[in-house]
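Note that one protein chain is taken out, while the other chains of the complex remain in position.
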Amino acid sequence: MPSSVLYHGADYNPEQWLDRPDILRRDIEMMRLAHVNVVSLGIFSWSMLEPEEGEFHFEWMEAIIDRLWAAGIRVDLATPSGARPAWMAYRYEEVRRVNADRTRQLYGMRHNHCYTSPVYREKVKIINQQLARRFGHHPAVMMWHLSNEYGGECHCPLCQRAFQEWLQRKYGTLDHLNRAWNTRFWSHTYTDFSQIESPAPHGEGAMHGLALDWRRFVSHQTIDFMKWERDCIREILPGAKVTVNMMYRFNFINYYDMAKEIDLASWDNYPTWHKPEETVESTALDTAMMHDLIYSLKRRPFWLMESTPSATNWQPVSKMKKPGVQLMSSLQAIAHGSDSVLYFQWRQSPGASEKFHGAVVAHDGRADNRVFVETCAVGRALEDLAAVAGTQKPRQAAIVMDWENKWALEEAQGPRNCGLGYWDEIMLHYAALARAGISIDFVNEDSDLSGYRLIVAPMLYMLREDFAAKLRAFVKGGGTLVFTYWGGVVNETDLCWLGDAPHGLVDVLGVRRAEIDGMFDVETRRCVAVTPDMPAVAHGSVLCEVAALEGAVPLMLYDEDYFAGAPSVTVNRYGEGRAYYLATRFEEDFYGPFYGQVCAGLLSSVWPGELPAGVLATRRDRYLFLQNTASSPVRVGGDTIDKYGTAVYLEEESGLRRIF
Amino acid sequence: MPSSVLYHGADYNPEQWLDRPDILRRDIEMMRLAHVNVVSLGIFSWSMLEPEEGEFHFEWMEAIIDRLWAAGIRVDLATPSGARPAWMAYRYEEVRRVNADRTRQLYGMRHNHCYTSPVYREKVKIINQQLARRFGHHPAVMMWHLSNEYGGECHCPLCQRAFQEWLQRKYGTLDHLNRAWNTRFWSHTYTDFSQIESPAPHGEGAMHGLALDWRRFVSHQTIDFMKWERDCIREILPGAKVTVNMMYRFNFINYYDMAKEIDLASWDNYPTWHKPEETVESTALDTAMMHDLIYSLKRRPFWLMESTPSATNWQPVSKMKKPGVQLMSSLQAIAHGSDSVLYFQWRQSPGASEKFHGAVVAHDGRADNRVFVETCAVGRALEDLAAVAGTQKPRQAAIVMDWENKWALEEAQGPRNCGLGYWDEIMLHYAALARAGISIDFVNEDSDLSGYRLIVAPMLYMLREDFAAKLRAFVKGGGTLVFTYWGGVVNETDLCWLGDAPHGLVDVLGVRRAEIDGMFDVETRRCVAVTPDMPAVAHGSVLCEVAALEGAVPLMLYDEDYFAGAPSVTVNRYGEGRAYYLATRFEEDFYGPFYGQVCAGLLSSVWPGELPAGVLATRRDRYLFLQNTASSPVRVGGDTIDKYGTAVYLEEESGLRRIF
Partner (left out) sequence: MPSSVLYHGADYNPEQWLDRPDILRRDIEMMRLAHVNVVSLGIFSWSMLEPEEGEFHFEWMEAIIDRLWAAGIRVDLATPSGARPAWMAYRYEEVRRVNADRTRQLYGMRHNHCYTSPVYREKVKIINQQLARRFGHHPAVMMWHLSNEYGGECHCPLCQRAFQEWLQRKYGTLDHLNRAWNTRFWSHTYTDFSQIESPAPHGEGAMHGLALDWRRFVSHQTIDFMKWERDCIREILPGAKVTVNMMYRFNFINYYDMAKEIDLASWDNYPTWHKPEETVESTALDTAMMHDLIYSLKRRPFWLMESTPSATNWQPVSKMKKPGVQLMSSLQAIAHGSDSVLYFQWRQSPGASEKFHGAVVAHDGRADNRVFVETCAVGRALEDLAAVAGTQKPRQAAIVMDWENKWALEEAQGPRNCGLGYWDEIMLHYAALARAGISIDFVNEDSDLSGYRLIVAPMLYMLREDFAAKLRAFVKGGGTLVFTYWGGVVNETDLCWLGDAPHGLVDVLGVRRAEIDGMFDVETRRCVAVTPDMPAVAHGSVLCEVAALEGAVPLMLYDEDYFAGAPSVTVNRYGEGRAYYLATRFEEDFYGPFYGQVCAGLLSSVWPGELPAGVLATRRDRYLFLQNTASSPVRVGGDTIDKYGTAVYLEEESGLRRIF
């Protein structure tokens, strides 16, 4: 992959059109019009490649790849495991998943194979290696697209056995497991590993440690399957580059772990722009956060592997991107670290489940279709910005977003079971920092914290001893920590830390948690500032903790309910650093001023000047991106940026030069 | 059936009262008071007729029929297949349905036999033919009531096999089927007919062509079972008259197809009058639409087979009909083409599931009960209006309501999946025309369009090539067409038409569809009129299409969002006719003025004068009906019509004469 190319392309599913050579020819013509230089190929081709067990047909695919290569278009070649042929589902029952209710799925849909099944692994090995042999050395093939959107879980007997073995490896003895899960409560002591089954609606649903380990196992087993696919390819093609396409706020896989096993992170981005309840800026911050998370997984440029140039077809309501949004959202990916913009799919299907999903070429096939015209503009922009490819983002602040913590806090039953909103909490911190032009990474409890000035650890319910020590050292060494309510509650097996809380950080934070009160959705608790740097009034929600001061300085106090007068925001000096504590969740407006104080003298915006409302700034090496999410033009630093417009600057010795 | 009789009666279930001869005697007395001249008998009698397999008891039924006949009351004799005996459900598992989740139902409820089961067909044949032999020549028996409210679906292995065979007959080869469903998408190519299974929550749910064909198969198989029942009767009684009782907006059966196989259409009408969110006029329009649809099935008088004289007992809240509504709603059926008013049931059950369903005789058994008194008034009115029996309605306008189109658009995933409201859309057009006193038929894509001046084709998503040609010829020959958004999208296997849309009608309509934007429930888009004939302002919702003009004249334009200025209503001259296009769904108020313009010079009201608000007019040959749905009396053409009152006029040489 030459570093001076930004990739533009789409999922290409030509097997739907093999009887229409006119359309296949027209595809290449229109790809050229759209400045397409890569396609993902073969994702749903298994039935065409192996129509009967052991009978392979690659000739049609070869013709397609040759034709693409002749047109200068590269191929990200998929392993076809995301959708298996019907014959296999009927011949080998074990490849079909079993739901949590222990019902085996019938044939249908996709992304629903058992990750444990030896039969499925064997069938995948055969087809993957056939593909590798046939196409691995084709000059067009630049990368391997492992399966498609890995996810889900299977509760079949094979997976149960694998889970039990995984537990045995992890805990060694049943006694260790029983202690780790506190199974003596409700008399649930296991006396044989075979007694442990995955959570089920008609079985175990209240053993938090089990639920947490099941989530870990599912993630582990999915990654294990992915590694199997990867290694099948590499057995034939040592050093083959691989990627997987990840998903928005996806719950089933710990992507930090998965990213370690691939060469390039990529993801599929399907926001609903123009939802009535949300501004364009809010939607943009939502996608920005995911871009930054995916970038953080490897701290390297990633790919935007799928997006729609217009609308989806699977949401309750699918809205068209308004004029300009296709370009803005595509360049947003680049601004946040992507080296590509790809779509699903190149041409709208004539039938079946996704026939109304937006595509570069619509059913009308017209080149004057607005969606196609705007896609061509994206293609041109990516060529203009090719020099951005491969550049890095600066290291300033990091937010702790930890999948294991998320699983633990969501599986537990506690003071509020109608929704804790882990992602919502993270977004409040992210949005305030992003609007301030701070470059944000995401880390988990395995991460190295060095190089950051600010660590934000929202709702870090599951706090491991080693990560508490890292935070402690980070603050001691001069870092600034923001820690919150519902943090430091349990250990890595969801056992509550006994004694004072937040565990291991009472002296760092200078506060001790005394009580936690759950809030109904309609409830808030007024807080007032003790210092002029804080908002005069703000309102706690979700959980209101009552903290006892153990040395910290209160910044805001509760002003109502029985805990009026107790601190809701505090700061503490510890070692060379500072540690803030937020005892509750505030409304969005609070976090701007709060982080204004936190960052003062600590971190500054990547954009040297003022940022008007709605303008978001990011940086990759010497390239600065400004995007105007507002619905009218704005003036920034002497330039005008249109509604939904993007400006790109190159930092030179003489100052900033606008290059787009 | 002499044409000079309007029938009045009820479902009669005397098997519940065989140990109460006093009550059976009182039944006949009260039937005479209520001017009852027909009952439906035997619907739930199978357990009494055949208490053990092969052991038949008809003597009790004979006594009932004789007694009815002696009182001058005729019998619509039911085949008892709607509720089978317990012994059969336990002895022959296959007669019990299998749900979509592949669970076989236990014994219980009713209307839940497998339509494919050879055992069930055989058992039905035996009982039906016994009944036919025993009672077919009794002078009281005027008609056969085939089963009861056919419906539902079965997913058992027998039905799966029948579905696969039906597909094989339809498509011939798997290759044709795979193309028709575009199975190459998601790699779903079938290599054996046995791989095709009905949609399931844990199986296939996204193959639109499969889902559509499953709906067709279910309808086909249900009708096939009905034909089996009919033919069993006719083997014994050649020429026996049969009917089936249909249901409100029923989704499982294509009633156009079913109606071809029976002598008389009938239906069961259970609106909730006096719902807080609806006016009495709205409820009346809702039932009027169904009456007109049932009339249209055979374009002949039908029967109102069931209704409640008071309230139901199965809705979330069951409300009593207020005084006068029982007469108004009963005569509404007559006004729209029914030759009968029947109720479910004659006497309230003492126990079990429907014991609180309204009936002519209540648990109190009193003849001074308001419900009974009002029912007697209906009986007298039907005698007064006997001459109306058998008369026809005029042919003016037709609305396309096509079950296959409905199934296709509801199974597809597209720009709005939270509800497209096919019936709601149809109702908007129906209500405007009905309030204007236009006589309305319903047609489907198989229908002959000759004789109509106006065809309204709302949301005709699935547009067959041959029907597009019919519409084209209709307009060319001078007809007026109203066509809408989300029409002309797919062919008969739910494959998208490629190229310009609406398929086959771009020149007829003078517009081409460029984009479709989905609207959330809370969203509308303002439109403004270009011509004074249209409402100055109206609001689009559900789906807002952006159309490119290809010769049409715009009548209204969008006035907001990125498509401001694009046409939302157009008209085009084509051949001798005109074609209107509605690019979105408007609020109810729009359609009155719109159809005012459409009908000007084309169609006129069946009532010669002005119709006050709330008064609905219909015509059967020379009889004109006016019904006042408003809650106060109105003056029409010199007469006063009471709140909830009905006036009937006979058109004579000298003018209209009020006869009721």
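Each chain carries a letter (A and B) given by its place in the written order, and its residues are counted from 1.
One rule holds in what follows: contacts are C-beta pairs under 8 Å (C-beta built on N, C-alpha and C of every residue); 3 or more make two chains touch, one makes a residue touch a chain.
In this text the structure is predicted, and so the values were computed from the model without any measurement.
*Asks:* Touching the hidden chain in the complete assembly: which of B:H8, B:R84, B:K393 or B:R435 does that?
*Replies:* B:R84
*Asks:* Please identify which residue in A:E197, A:E278 or A:D507 touches the non-displayed chain.
*Replies:* Going through A:E197, A:E278 or A:D507 one by one, A:E197 is the residue touching the chain not shown.
*Asks:* Looking at B:S4, B:T173, B:S194 or B:Q315, which makes contact with the chain not pictured?
*Replies:* B:Q315
*Asks:* In the complete complex, which positions of chain A touch the hidden chain?
*Replies:* 101-102, 180-192, 194-195, 197, 199-200, 202-209, 412-418, 490, 493-501, 514-520, 522-523, 561-562
*Asks:* For chain B, which residues touch the unseen chain?
*Replies:* That gives, for chain B, the contact residues 13, 15-16, 44-48, 51-52, 80, 83-87, 89-90, 99, 103-110, 275-276, 311, 313-320, 322-323, 348-356, 363-365, 369-371.
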